[in-house]
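Just one protein chain is left out here, and the rest sit where they should.
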Amino acid sequence: MSENDDFSLLMDTKRLETLVDGIFAIAMTLLVLGLAVPQIAPPVTEATLQAAILGIVPNLISMVVSFVLLAVFWKIHHKIFKRIKYMNGTLLWINVIWLLFIVLVPFSASLTGDYGNLYTSHLIFNLNMLGISTLLFLNWHYANKTNLIHEKVGKKYIDVTWRVNAGYIIVVLAAMVLTFIIPQFSSIVYLITIPMEYIVKSISGV
Amino acid sequence: MSENDDFSLLMDTKRLETLVDGIFAIAMTLLVLGLAVPQIAPPVTEATLQAAILGIVPNLISMVVSFVLLAVFWKIHHKIFKRIKYMNGTLLWINVIWLLFIVLVPFSASLTGDYGNLYTSHLIFNLNMLGISTLLFLNWHYANKTNLIHEKVGKKYIDVTWRVNAGYIIVVLAAMVLTFIIPQFSSIVYLITIPMEYIVKSISGV
Amino acid sequence: MSENDDFSLLMDTKRLETLVDGIFAIAMTLLVLGLAVPQIAPPVTEATLQAAILGIVPNLISMVVSFVLLAVFWKIHHKIFKRIKYMNGTLLWINVIWLLFIVLVPFSASLTGDYGNLYTSHLIFNLNMLGISTLLFLNWHYANKTNLIHEKVGKKYIDVTWRVNAGYIIVVLAAMVLTFIIPQFSSIVYLITIPMEYIVKSISGV
Partner (left out) sequence: MSENDDFSLLMDTKRLETLVDGIFAIAMTLLVLGLAVPQIAPPVTEATLQAAILGIVPNLISMVVSFVLLAVFWKIHHKIFKRIKYMNGTLLWINVIWLLFIVLVPFSASLTGDYGNLYTSHLIFNLNMLGISTLLFLNWHYANKTNLIHEKVGKKYIDVTWRVNAGYIIVVLAAMVLTFIIPQFSSIVYLITIPMEYIVKSISGV
């Protein structure tokens, strides 16, 4: 209760982390709403049901990719916030806008599920991912610049994390280029986000 | 376990805060359901998809405004409850009704997204915001009047918070007036809620 | 880690409480999905939108009643579990089935919202509430019978809580009878659940 009369702009980070966990859990679960149970015109047979289910396989793939990407971003955000001492208003708003892009994922995932043969849908999905990765990068960059990172975190750790976050942006940009070449398979490039941390650590020699 | 046999009406606040965090995380994420993936009549081309997506831009704007407003209210509620020692039944019910208005936001946001050219939709959105800001004000006012605020919180802090909460009500009333003049742009006035705390603090000289 | 090799059936209650908080937050927020934004056939005017919104007022009332009832049940469950030391498998399953009835509330609330002029919808809503109140009663009754209540909780407290829980069942049964007399207003009787605790305490003279 030491800060009862505190008018300063510094806040502790625990509350934000609770909101982040809640929003990720919900966004990851809402992805399933992109998988509408097919409404089949009678007569309904095993064959028509199987055909209808095969018809939503693109939605399933889109959902799986988005689920994995959200898990990757959730994990890296947690790792970052374990090392941030406290927040100011700017850092809070960087994270609120970041969460806004997270919340948009079920929408853009549904879009690529429904219209995966058109590059417009992939462009929107990739713009969504660009928002997420850019704000994640800004988050760490700003926290470092304004001394909000815990003093025990070493310079090497800060640098490697900076590169990991930059790496996500590069992956998104690569996916964007691929969208115009092979729209339906451009999301494959996102698989590299899974081992990203280990790749960057290896290159950095830690 | 000191209060096992306690028939008093005082409750600790931690449980309510967990419910508040959960409801905010869900309401903020449910906003995305206001962004239905457009169902396009064939033939589906890049051009028709792009046109359909442009058609939901008003829903996106409505969603972003609501998301930011919910983040503002979530933050101020947390700050307030950090300074409230315990609750009685009345304070609990003020907060339950407040949460009811929070839960209504995805509905009224969808309404302005779909019918943003009509002042009726903005009126309902603004009535929703009026409920939220009035109950937030009542919450602090009642807690102060009935000595539920922690004794270490200074009079100056109580006054400034009182003014910040009154400020939100004034912003909503301003938005209501603007609804009848420029319905489609009335929500712009809500942007002032973001720096509200800092403005009030500056005016109050703290 | 004292129970690492423990094959006993006793569990601590904290995990269940986290699940309960999560499910209540979501069920209370999902109630808003019962308020579908009206799809109006063109021409859309202020008058047709206002008429369409008036048309969902029954859904709003149904939603508000359900929201308040869920808040009442959430509060009483928390108070009860603060006094329960640990769980066995039976108590866990009483609570899982209780949560199943909680999860059904958004469905039965939508039903009374859409078909409030028919007693069938109210009967289903009331059966849902009967399930909730009966299992809440069973929960405390069983915990008491099998000595799972904390030993510091006095006999008087146990008795009063027993009566409060029985009171909820009586209210539901009263609503059920009213359904056949005044279907559209039968839910009014539920308002008595809000001061129920205080009424029972007053009658019991504590």
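Going by the order they are written in, the chains are A, B and C; count residues from 1 in each one.
Assume a contact is a pair of C-beta atoms (placed from the backbone, for glycine too) under 8 Å apart; a residue touches a chain by one contact, two chains touch by 3 or more.
Owing to the predicted nature of the structure, the values given are computational and were not obtained by experimental measurement.
Residue A:I26 is the one among A:I26, A:I124, A:L148 or A:V171 that touches the chain missing from this view. From the options C:T13, C:S110, C:N126 or C:T161, the residue with contact to the unseen chain in the full assembly is C:S110. Of the listed residues C:V44, C:L60, C:L92 or C:L173, the one in contact with the hidden chain in the full complex is C:L92.
When the whole complex is considered, the residue among C:L10, C:V57, C:L100 or C:I170 that touches the unshown chain is C:L100. Along subunit C, the points of touch with the absent chain fall at residues 1, 4-5, 7, 9, 15, 18-19, 21-23, 25-27, 30, 33-34, 89, 92-93, 96, 99-100, 103-104, 106-107, 110-111, 114-115, 118-121, 124.
Contact between subunit A and the unshown chain involves residues 21-22, 24-26, 28-33, 35, 37, 40, 44-46, 49-50, 53, 64, 67-68, 71, 74-75, 78, 83, 150, 152-154, 156-157, 160, 194, 198, 201, 206.
In this section, only the chains that are shown with their structure count from here on.
The angle of the rotation superposing subunit B on subunit C, based on CA atoms and rounded to the nearest 5, is 90 degrees.
Once the centre of each chain is set as its mean CA position, subunit B and subunit C turn out to be 25 Å apart. Subunit A and subunit C have centres, each the mean of its CA atoms, that are 36 Å apart. Residue positions of subunit B with contacts to 2 or more other chains are 21-22, 25-26, 30, 33.
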